[in-house]
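Every protein chain except one is present and positioned as in the full complex.
In order of appearance the chains are A and B, and numbering begins at 1 in each one.
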Amino acid sequence: MSLLEVSGLSVRFGQTEAVSDVSFSLQRGERFGIIGESGSGKTLTALAVTGLLPEGAQMSGAIRLDERPQPRLEHEMARLRGKRIGMVFQEPMTALNPLMRVKDQIAESIRINLSEAHVPQLLREVGLEPEHGERYPHQLSGGQRQRVIIAMAMASEPDILIADEPTSALDLITQRKVLDLIASICDRRHMTLLFISHDLKAVGALCSRVAVMHRGRLVETGKAASVFAAPRQAYTQKLVAASRFDIRPLSRPPIGTTLLEVDRITRDYRQGGMGPWARKPLRAVDGVSFSINAAECLALVGPSGCGKTTLARIVVGLDRATAGEVRLEGQRHHGSDLPKALRRDMSLVFQDPFGSFNPRMTIGNSIAEPLRLEPELDARAQRARLEEAVEAVGLTVPMLERYPHEFSGGQRQRLAIARALVTRPKLVVLDEPVSALDVSVRGEVLALLARLQADFGLTYLIISHDLDMIRAMADRVLVMEAGRIVEEGRPGEIFVHPQHRLTRELVAARLPEIG
Amino acid sequence: MILFALRRLFGFAVTLLVAAIVIFWLLDLLPGDPAQFMLGINATPEAVARLRGQMGLDAPAHERFIGWILGMLQGDFGTSYTQRAPVAELIGGRLGVTLPLAVFAMVISMAVGLPLGILAARRRGKALDTIIMVTAQTGVAIPNFWFGMLLTLLFAVTLRWLPPGGFTPWNEDSGAALRGLVLPSLALALPQASILARVMRTALVDVTGQDYIRTARAKGLTMGEAVWRHGVRNALLPVLTILGLQFAYLVAGTIIVENVFYLPGLGRLIFTAISERDLILVRGATIILVVTVTATMLLTDIAYALVDPRLRERSTM
Partner (left out) sequence: MRRLLSHPSLVIGLVATVIFLVIGLLSLVWTPYPIEQIDIGRRYLGPSAAHWLGTDNLGRDLASLLMSGTWTSFLVAAVAVAIGVGLGVPLGLAAVAWGGAVEWLVLRLTDFVFAFPAVIVAILITALIGPGAINAIVAIGIFNIPVFARVARGGALSIATLDFVAAGRLAGLGRAMIAWRHLLPNIMSLIIVQGTIQTSLGILAEAGLSYIGLGTQPPATSLGLMLRDAQGVFLIHPWLTLVPGLAIVLIVIALNIAGDGLRDAIDPRLRQGNPNVLA
């Protein structure tokens, strides 16, 4: 007898069908994963199971819990999901009521579901102290909030836990801890898990059976091990390949002499307040020194908030160092005082392809913007540069006349790379270049970056928290924590024999390879 | 929290000081000789000199300004030369009409607007929502003084339930005084209630889409329960901001509505003062209005911080 049975589920909004004919069943105590990229309909499937579909969604098909159909009355459905199903959502930052202490929010769940649980016990079960219950959500970190939400889901002692991308908003180490917490709670309580994620490794680590969802349909279902080892559908094969970051080694120009030196850079942020109320400044970057050689690919890794992005912004001239200096081929600057003549030699590729183009400007105008740094070029030469850059990233010249919203995320990231190349820079800083992209296009973008480096002899500084990506791309790795560089080495050595505590934690937090 | 309140209080004091400087500068320094201006071009030089002395115009501007501020702190707003009475006394008498009027209007608009807004949000897209929103759309568009005229026609002239205008002082017959304020407060309250209903509805609809409402529903609450327990308090935050602004503008609005009902409020005092060029009186009355508006906004800010724990700790702003 299956605990949950979904058969022929479809969800449509007006004319568009977001979920089509999805069927699966969950046995008691089983851990089932649904894998899908954004827009695949995986979240809507979870919402349909819990009766939380948004207004305007029409559902057909049957969902049975313990062989019983969903109650029709809203009140009964609400109490049923409260009692039987626990839910954990993607965004811990907004999922809690900001005006209520978290212990009261957990207590509410206990009260509604007439459960025997106690708030301090629940908090301890998810690895928090009872004092954390006294706080408001904004006083907790993302990982702590996600723990509170798990505690809240456990308050009714449910049979099923539905976790929808529970860790994708968290940093690597926290992500692993929360996944381990979910696994241990499921074990201890013999709870059934429905885990939804775009991350094959996370699903592989938690689930015994998986389904792959693509454009509203389940394309492949089966045992996790067999699906990952021998995917049958083309889409699944693409996903599995993309999660392995297999980048073909290319013949690259040899690594040259020093291009950029960062010399004891420190960055303090004022914390507000004036005169006697002034608070101690926050030190984001604390005396960091390193150098990059021409044609090298250097990676900077560290947890969120470690100062790596601030450092990158100082290097390219968006932020100003409080102390220390940067030397590009011997010419000194301190960040935002970077002389215009030097700006063309460096560029930055941003993390989020959706925010990196002005929606009111054509792509051509956006990409041509950095050419202002080369006033000696005439209109013809500028045009030639534009076309060269767009073709280098594998796109076509007519696309220059279009607007950003006409492109997919992967295409935009290619265009962002084109903009970074248009001034023929020596150093390109890549700030999490693929983490905002769907898994299936990450591989393509990384392969493009590798090819461009080989073709043009570019120097890369990659900022990331993704060890697998760095392992595939980087020649040398710097590990950063709390504004300082704590370890340096080749990726092969550093990830096999990590020395510093943080590096060990990062390596331990890596999820096992799938298949 | 205390630090937050102190910082706000400091901002309040600075705003008032700057406002006082602007008003003083406009009314006392700009138009040449204020005494001459007040008495008109036909005044005898002796009369002008006498007024100059009375106004202390012989002293330098900064001394007069400091004198004015210190006087006000002790409750002395100067003496009106047209009415031959202390300005503080004149204004105080009129505030007995203006303030109750603004408070009544505020209470009415909240009692009507907020529930209607909540109702419309809960019945979003249904007939009741449409009816409430169309009514509110119309209510926002009706000038309060014109609505006052319509109310007078209906309740005072046709039905004869209430007096058409005028005011009986509180100490003579408080019942009659109250009756005299019913129509004016209704007239003032209508557009405000409409605005409140719209803001409340929008805020609640916004809140309904928030993740924490979904979390609350996942706990086992129905949509209605989740919105009631978690949504309304969050939705009140934007409403609170509007409430503060509204009271401020209600106080200003009384000046206009007084005219319809022949009420002896602050507005009438100011108009008489303007037509008689009594700048001391105008100055005193405007600063009182500005103090009321600013104090309301201060109270709103503090109320906001009491509701929202995030604001209590933020150091900046």
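Note that in this section a residue touches a chain if its C-beta (ideal position, glycine included) is under 8 Å from a C-beta of that chain, and two chains touch if they have at least 3 such contacts.
Since the structure is predicted, the reported quantities are computational estimates derived from the model, not experimental observations.
Considering the intact complex, the chain excluded from display touches A, B. Among A:F350, A:F407, A:Y460 or A:F495, the one in contact with the hidden chain is A:F350.
Checked against the hidden chain, the listed residues A:H75, A:R264 or A:K340 yield one contact partner: A:K340.
Across the interface with the omitted chain, chain A contributes residues 13, 18, 38-39, 41, 43-44, 47, 54, 57, 90, 165, 316-318, 340, 343, 347-348, 350-352, 355-361, 366, 369-373, 419.
Counting over the whole complex, chain B has residues 11, 14-15, 18-19, 23, 26-27, 30-31, 137-138, 140-146, 149-150, 152-153, 157, 164, 209, 211, 245, 248-249, 251-253, 255-256, 259-260, 267, 270-271, 273-274, 277, 279, 282, 286, 289-290, 293-294, 297, 317 touching the chain that is not drawn.
Going forward, only the chains that are shown with their structure count from here on.
With centres defined as mean CA coordinates, chain B is found 50 Å away from chain A.
Residues of chain B touching chain A in their complex: 3, 210-212, 214-223, 225, 229-230, 233-234, 307-310, 315-316.
Chain contact summary for the complex, chain A toward chain B: residues 50, 52, 74-75, 78-83, 85-87, 89, 91, 94-100, 108-109, 112-113, 136, 138, 149, 152-153, 155-156, 271-273, 277, 279.
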